[in-house]
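Have a look at the structure below, then the notes.
Note that this complex is displayed minus one protein chain, with the remaining chains in position.
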Amino acid sequence: MGKKKIGIIGATGYTGSELVRILTNHPEVEISLITSESRAGELFSDVHPFLQGIADQKLVSVDRIDEFELDLVFLALPHGISMDFVKRFKDKNFKIIDLSGDFRLSSSEVYEEWYQIDHLYPEGIKQAVFGSPELFYDDIKNARLIANPGCFPTSAILGLAPLLSAKLIETEPIIIDSKTGVTGAGIKAKTVNLYSNVNDNFKAYGLKNHRHTIEIQGISDRIAGQNTLIQFTPHLLPVDRGILTTIYARPTGETDEISLRKEYEKFYANAPFVRLRKQAPAIKDVRGTNYCDLFVTYDARTNMVIVISVIDNLIKGAAGQAVQNMNIMFGLDETSGLNLIPLNP
Amino acid sequence: MGKKKIGIIGATGYTGSELVRILTNHPEVEISLITSESRAGELFSDVHPFLQGIADQKLVSVDRIDEFELDLVFLALPHGISMDFVKRFKDKNFKIIDLSGDFRLSSSEVYEEWYQIDHLYPEGIKQAVFGSPELFYDDIKNARLIANPGCFPTSAILGLAPLLSAKLIETEPIIIDSKTGVTGAGIKAKTVNLYSNVNDNFKAYGLKNHRHTIEIQGISDRIAGQNTLIQFTPHLLPVDRGILTTIYARPTGETDEISLRKEYEKFYANAPFVRLRKQAPAIKDVRGTNYCDLFVTYDARTNMVIVISVIDNLIKGAAGQAVQNMNIMFGLDETSGLNLIPLNP
Amino acid sequence: MGKKKIGIIGATGYTGSELVRILTNHPEVEISLITSESRAGELFSDVHPFLQGIADQKLVSVDRIDEFELDLVFLALPHGISMDFVKRFKDKNFKIIDLSGDFRLSSSEVYEEWYQIDHLYPEGIKQAVFGSPELFYDDIKNARLIANPGCFPTSAILGLAPLLSAKLIETEPIIIDSKTGVTGAGIKAKTVNLYSNVNDNFKAYGLKNHRHTIEIQGISDRIAGQNTLIQFTPHLLPVDRGILTTIYARPTGETDEISLRKEYEKFYANAPFVRLRKQAPAIKDVRGTNYCDLFVTYDARTNMVIVISVIDNLIKGAAGQAVQNMNIMFGLDETSGLNLIPLNP
Partner (left out) sequence: MGKKKIGIIGATGYTGSELVRILTNHPEVEISLITSESRAGELFSDVHPFLQGIADQKLVSVDRIDEFELDLVFLALPHGISMDFVKRFKDKNFKIIDLSGDFRLSSSEVYEEWYQIDHLYPEGIKQAVFGSPELFYDDIKNARLIANPGCFPTSAILGLAPLLSAKLIETEPIIIDSKTGVTGAGIKAKTVNLYSNVNDNFKAYGLKNHRHTIEIQGISDRIAGQNTLIQFTPHLLPVDRGILTTIYARPTGETDEISLRKEYEKFYANAPFVRLRKQAPAIKDVRGTNYCDLFVTYDARTNMVIVISVIDNLIKGAAGQAVQNMNIMFGLDETSGLNLIPLNP
């Protein structure tokens, strides 16, 4: 059996370049197609010169997709654009992993409220499986369309899931204070990611209404089997990659650190990319990898549970988790092509 | 009337160099003495070469302090050492501003529990005034010994005070998630402030037991007139200077953003260094200055109050606030010598 | 005699905000006018929120300039635009300091060759005085139009001048390897100053044809009284501010370190902003100030002279040097308003 044939729709962003970086060394797939409308005809390494000699594929327009036999397509596109392509590809034979936010929420109504644009393909929301392998492995295995989780939701949900699943914490509200690297804002030059606005600086943004709030809350509801209320505040770190999320919640009953840790060990016993840490982890501990490092503790003085969660937003928070989903969909080893080791320092 | 004569005890740290930086341009004081035991005989600018031509005073041993007529002495020393000097200076004619943590807590018992060392001068704790000018202006005016507030407590307490004072929030617990620049860890080379451990990195530390927890809680108790329970988590930012504190609390009754803002405007009507902002501030907005920028908001969806507070940890969080206290003790304009403008970018 | 009245043309860039930062605390001038076409009607602190409460002047269109009585105008505009305003203001009563590159070169022909645009006001080139106070103090005193030096040229020329003036080095070629902070590229978001393209990165740019090459060479020719040939290579540092320039040249005769240092001391005996250092300086040693720190040495093994020069590109390389020129033009103390102390760390 030959290698699986992969298409990547959207080449110019970080998600695209990370997918190529990971898939280039993947032993069981090959990249057959990379599309770009703005840079068609150029090489992928013209767009990302650090990949010269590594990824010199010619970019083509998505209009030529039928010339390629594809087993699976990654959509590395902005939200709002992505749903249009999912709709357009609805009768194709390939599987789809959408890295945008277009199919992650519970309904088109919720989407329209938080994204403030119309949803073009509500049918897709019903079909899509939320691609969090640690939570929905079996659904992913049989899915045709994956809504790959957002970066903040990945860090928050993996930190919360054992607590919610075992009903160990009160759920209204849960405080989620997240700090992200700049690549979360994308590759386009904007005031927000101008070097001198970020360097030696730090700020909160998107207070009260960041779109990932509802994504976290929606999945938390499902895991908990009850309503949750998520207070989510993102902050912008002067680093390229990485998210650290600090979670605060009230325990529902008596608890202590040891029993909490056991709960996490049990919950993630079969999760190759979750590392339970004995100390609070740092974002560089997972840089360049698909790991989510977790630390849970309990403060008896205040009766609060605190969880620290770190990921690389471009990998476990985007391209790496997408490849993990692909592996599961193809029946491959979940870790295939993802034996990445942290670049530290 | 001539200029006031100032002594600085401890020259090698950041607190010392910041005091000199600020006092050098202060129109109403002069630095008569800078002490150092390890570098006595050298120039201040030998220790801090960027001050060549600006602060070339010769360093002398503290043993020679009686040779100088001093109006006020700043102690720029580590905790544990500082209390020894306060004791030693107890019968001197000069006023004292102690920048360490030795006299900030409510009793020697509390100190010994959180600092894990014996307190050598409990009498000093009783005499000391907590040097937060926005809260205790009148006490500062008449004080002989000031316990200059810690950096995290300054950012947290200024953010909380209007809420606590007007009993607008529930006080058990209050979530205080702080992020600080590296200079908070001091000037000595350690693993924690090694460049490659900090750069492009981010982590939490001191969970549950950081000493500033009890300092914040002690002052919060006083302002609120009731018990508070502070959940304080510091994190280490890859920046030199600056603290951003994000505060989460439940309102005690009905509230909204406009009324909260009015409360802050009223509370800080006479505070020249508190700036109320219309947007969430960034740490570079106050870099190099004595400002504390505050932003308060209310999330109706979750029924939570959120406050963002930023300061320069070395200035409003240390040397600048100390000079502000000095101005008040001398009956000078509170802002004298402190008309610093943010260095941004 | 009242304070001098100042206008600043162009408010949105770093040069504008630095001028305001410096002039706000200047004891002998006042800012009467700040213009902006794109933001007219807003406050200066709306454009630069860190200046809230410090610089809340209302921005007006330059078309209203005649409503103001002005003693001097700073042009904080891009090259190509600036010359148009110099021409337009040619019969006004106020003096002009132009911070762009439009009037720094020896002729409109040279300008057009290196800037690749037509020069609209060649007459201005003849009138303009190159605003390097350490070299042309007397000319500046009597000038009506100052061409404020470029940032790289300032660092290079101050490093070279004593050598060229005393004919101590061979002049064809002189190697000038410069490294600059990102603010040199301006405040507009571009790919080149996108955070993730700069952070943890470093690169050369503008090899062989950077415009500052000819500015350095033109002034070097004048100081040396003979032809020079400048090999200039700028590099982009992951820092906000600062230029470090490393200069390599062959001595014309026998030399040694001591005699070279004496030459520098003599040359800069009356220069309050040049600090001769005993060790190689770092850019943070001058951050936020108008200093140029210099270090000169001689390598007997290779028979080469090496000079290290550091400045803050936004201050001594732009706004600070402009204010220094203004002081000289007004007959004030050269250092008035410029007693800035390095922000370090």
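For clarity, chains are labelled A, B and C in written order, and residue numbers in each chain start from 1.
Definition applied: a contact is a pair of C-beta atoms (placed from the backbone, for glycine too) under 8 Å apart; a residue touches a chain by one contact, two chains touch by 3 or more.
Because the structure is a prediction, the values reported are computed rather than measured.
> Identify the residue among C:179, C:261 or C:275 that touches the chain left out of the display.
Counting the whole complex, the residue in contact with the absent chain is C:179.
> Quick one: which of C:61, C:201, C:226 or C:339 touches the chain that's been left out?
Only one of C:61, C:201, C:226 or C:339 touches the chain omitted from view, namely C:201.
> Out of C:25, C:127 or C:297, point to the residue that touches the absent chain in the complete complex.
Of the candidates C:25, C:127 or C:297, C:297 is in touch with the missing chain.
> Please identify which residue in C:187, C:308 or C:340 touches the non-displayed chain.
Only one of C:187, C:308 or C:340 touches the chain omitted from view, namely C:308.
> Mind listing the subunit B residues that contact the chain we can't see here?
So the residues of subunit B touching the unseen chain are 182-183, 187, 189-191, 193-200, 238-240.
> Write the list of subunit A residues that the hidden chain touches.
14, 17, 21, 24-25, 48-54, 183, 199-200, 240-241, 275, 277, 279, 281, 284-288, 339, 341-345
> Can you list where subunit C touches the absent chain?
These residues touch the chain not displayed: 172-173, 175, 177, 179, 196-197, 199-205, 207-208, 229-231, 233, 235, 237-242, 244, 246, 248, 280-284, 287, 297, 299, 301-304, 306, 308, 345.
Assume only the chains that are shown with their structure count from here on.
> List the interface residue numbers of subunit B and of subunit C, divide the shared ones by all numbers used, and answer same when the ratio is over half, different when under half.
Here the answer is same, because the shared fraction of interface numbers exceeds one half.
> Take the average of all CA coordinates in subunit A, do the same for subunit C, and state the distance between these two points in whole angstrom.
46
> Go ahead and note the Å separation of the Cα centroids belonging to subunit A and subunit B.
Going by mean C-alpha positions, subunit A sits 39 Å from subunit B.
> Can you work out the whole-Å distance between the CA centroids of subunit B and subunit C?
37
> Can you list the residues of subunit B that touch 2 or more other chains?
199-200, 240-241, 281, 284, 287, 345
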